[in-house]
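Dumping the structure here so I can ask a few things about it.
All protein chains but one are shown at their positions in the complex.
Going by the order they are written in, the chains are A, B, C, D and E; count residues from 1 in each one.
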Amino acid sequence: ERDKYENNDVAGVVTGLAWTSVGGDILFIESILSKGKGMLNITGNLGKVMKESATIAMEYIKSNAESFGIDPSVFAKYNVHIHVPEGATPKDGPSAGVTMLTSLVSLFTQKKVKKSLAMTGEITLRGKVLPVGGIKEKILAAKRARIKEIILCEDNRKDIMEIKEEYLKGLTFHYVTDMSEVIDLAITNQKVKNAKKL
Amino acid sequence: ERDKYENNDVAGVVTGLAWTSVGGDILFIESILSKGKGMLNITGNLGKVMKESATIAMEYIKSNAESFGIDPSVFAKYNVHIHVPEGATPKDGPSAGVTMLTSLVSLFTQKKVKKSLAMTGEITLRGKVLPVGGIKEKILAAKRARIKEIILCEDNRKDIMEIKEEYLKGLTFHYVTDMSEVIDLAITNQKVKNAKKL
Amino acid sequence: ERDKYENNDVAGVVTGLAWTSVGGDILFIESILSKGKGMLNITGNLGKVMKESATIAMEYIKSNAESFGIDPSVFAKYNVHIHVPEGATPKDGPSAGVTMLTSLVSLFTQKKVKKSLAMTGEITLRGKVLPVGGIKEKILAAKRARIKEIILCEDNRKDIMEIKEEYLKGLTFHYVTDMSEVIDLAITNQKVKNAKKL
Amino acid sequence: ERDKYENNDVAGVVTGLAWTSVGGDILFIESILSKGKGMLNITGNLGKVMKESATIAMEYIKSNAESFGIDPSVFAKYNVHIHVPEGATPKDGPSAGVTMLTSLVSLFTQKKVKKSLAMTGEITLRGKVLPVGGIKEKILAAKRARIKEIILCEDNRKDIMEIKEEYLKGLTFHYVTDMSEVIDLAITNQKVKNAKKL
Amino acid sequence: ERDKYENNDVAGVVTGLAWTSVGGDILFIESILSKGKGMLNITGNLGKVMKESATIAMEYIKSNAESFGIDPSVFAKYNVHIHVPEGATPKDGPSAGVTMLTSLVSLFTQKKVKKSLAMTGEITLRGKVLPVGGIKEKILAAKRARIKEIILCEDNRKDIMEIKEEYLKGLTFHYVTDMSEVIDLAITNQKVKNAKKL
Partner (left out) sequence: ERDKYENNDVAGVVTGLAWTSVGGDILFIESILSKGKGMLNITGNLGKVMKESATIAMEYIKSNAESFGIDPSVFAKYNVHIHVPEGATPKDGPSAGVTMLTSLVSLFTQKKVKKSLAMTGEITLRGKVLPVGGIKEKILAAKRARIKEIILCEDNRKDIMEIKEEYLKGLTFHYVTDMSEVIDLAITNQKVKNAKKL
């Protein structure tokens, strides 16, 4: 699945980490813009909590646009669509929150997301990052997918401490408490190829 | 969890007290504004009654804007989003009403909420504060979280009287009957850092 | 619970009588106005039939505005919120109809509701008052709450006749067939304190 | 219940006949107008089919306004509310169709409905009247309520033929196939008291 | 039931064939226009698939208006209501598609539908007619109702071949593959009585 995540040519694509009863997995958050009136479409067979994460991410970026260098007047001119492949798999839970917000920041700034990076964490409306479950399984999945860096909530540091060192080899961890740190780590200064002018 | 509640730099963040089958807990109400047309978003895996509390708080502040020093024309220019972390936990009941209204007053005045303060109580449309359940468990949770002051309904005074004194040490209780008292106690005169001009 | 109902300083607060499997109780109907476009919000953990009562009351007052001395153009300029505390208790049935309509008349005229008065009865779109159940339990609850006057449907007179006289001591009953009688009995000529100019 | 139906001073009140597992009954269809934008409110604890009857009646009168002497531009200026007391009783089925349409014709013409008249029958979009069930029970209920004239579908004539003559004494039956006949029979040429100018 | 279907004085009334567990039956599709903004009302106790047929018919006629001689600007000026009596009977399935589209073509051209004609068949968005089930039962019901001509999908020809010749006596069958053939067969060149000018 290597080239799937290594390609960061498209704005709005960010790698997250998921955890289900059958183990950990990587997942992608994709978001796109189309001319519109500020509607938010959410797809990917998502449950109520995961849809709420998308709403929180969208409202957070709208409320804090200037801090991300985004002109707030842009939100009323476009519709946003957030999708989480693969459609056949039901998904739920708050842990894709940081991934969704990172996707939207990339989308509205048209800037590249850092390569070989994955993340997992709940977000709150004031930009806090909260810890999530299934860390061990998520880390193993990230390694299988050749992820190099992982962003986690500071409160998940203890979960990493409990994992055997050999499983962590080759992985760099970033522990954060605020969304601003996630964006600093994940969003590059390079515009994507064929960046849209919003 | 200390620094989580001690930080009152952001408008709209207020500490409440919750009670579930597994005991008491503190919870946070967060609210933000984004340019819009007066829509109300509510997230946090909330049940019907708790969503109604948010609606009541919103309509109450709109109906009584002037008494809080808020220009009523502002409501039609912004969308409000009220969120209750953590998304994975289902929540319900009317006891976060005072907390939600306090959050909205802080949000629309951009004033700081008093530090180390928590509250629990149902609100009604005429601004009355009604008693709620689980007081003992909530107090224990507040102490664990190093809360210093607690706002309760006057009718909950009897529940505090039944708690052993040692559990109450270090806690100051404010018994109220009206929302105006809650706002007087909880909202400071200081603007938050980077206060928005509405 | 005395001072709860004795205070009639606020427009739109009216005392009703409810009846559940665990006995009779008093309840309050509260309504408020906020600048808006004629939307109706209904909260209080209400079932379908009780929500319909609120809709009927609202449409009735809009259709008969002039007879209540209300300028009909006002309805499109405000949103109305009707709430029935307490949120944790599910409520249903048509018997709060007269109470809701009285609340709305007080709200839109900004006139005080008579003190120590309670009422129960279904309303219809042509302003008829229909009989309701649980009269004995409701009367006992009204007495406990020190209510002095009660408005009932004429067809409920027979239910009062069956109650032992000692339980009725100190209570005055008004039997009505039309909403106009309820309004004449319940709405005073005094404006509430700080009456809004609509 | 005599005076309930004998009063035809109010536009939009028409007597129908209902049939449930516990026997026949009379019911009232009430409708009112309020300034608005052509919305249709339907209340009375109605099931899906009975709500559809209200929609059919409303669309039928809009499509055939001129044939009833109604200015079609009026529909966009008012909201219509159709209610079927009593709210505590769930109701369903298509048999109130003729009653609902008659109510709307009275409402939009502000003309009196004939006294001591009841009706039952399904309507279709092209104005046909279809037969309904429970005729015997409905007739007995009409008699108990001192109804004098009854409008039925022609195809229900055979059901009347099977009822013992003594039960029919004092009742006049009108058998119809089209809504135009119902309106001719039920709507008088007299305006109601205080007729609204639409 | 003869005169019910023989009357083709009203635009938008077309005879279809239905099939339920208790046998075949004829049914009528009725449609009417009222001044509006292009809304589609669908009634008659219909299931999801049958409602979808109505939507398909409506969108098909809008997309192909010119080929039916209909001015496309008319759709935004009227609301359409499609009804399938009788309301007490739940109905579902795609087989009324051709009947619904024929009804709408009659409605928007205000042309008479051919007498003594019935039809059954699913439609698709590109105007194909697809085969349906229950052909034998439907044919018997058509005969009982004195239908003379029947339109079926070409792929249903084999179902007719399996029916005893005596049951088919007096019936003419038209086998089609496209909606254009249905319209050619079913819609006459005569305007209905009192044709509306759209």
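Note that in this section contacts are C-beta pairs under 8 Å (C-beta built on N, C-alpha and C of every residue); 3 or more make two chains touch, one makes a residue touch a chain.
Model, not experiment: these values are computed from the prediction.
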Contact footprint on chain A, counting only the chain that is left out: 4, 10, 12-13, 28, 30-35, 41, 43-45, 79, 81, 83, 85-88
Touch list for chain E against the chain that is not drawn: 48-49, 52-53, 55-56, 59-60, 62-63, 72, 75-76, 93-94, 97, 122, 124-126, 128, 130
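Convention: only the chains that are shown with their structure count from here on.
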Centroid spacing, where centroids are CA-atom means, of chain C and chain D in whole angstrom: 30
Centre distance in Å when chain B and chain E are each reduced to the mean of their C-alpha atoms: 59
Between chain E and chain C, distance of the C-alpha-averaged centres to the nearest whole Å: 52
Residue list for chain D, restricted to those that touch at least two other chains: none
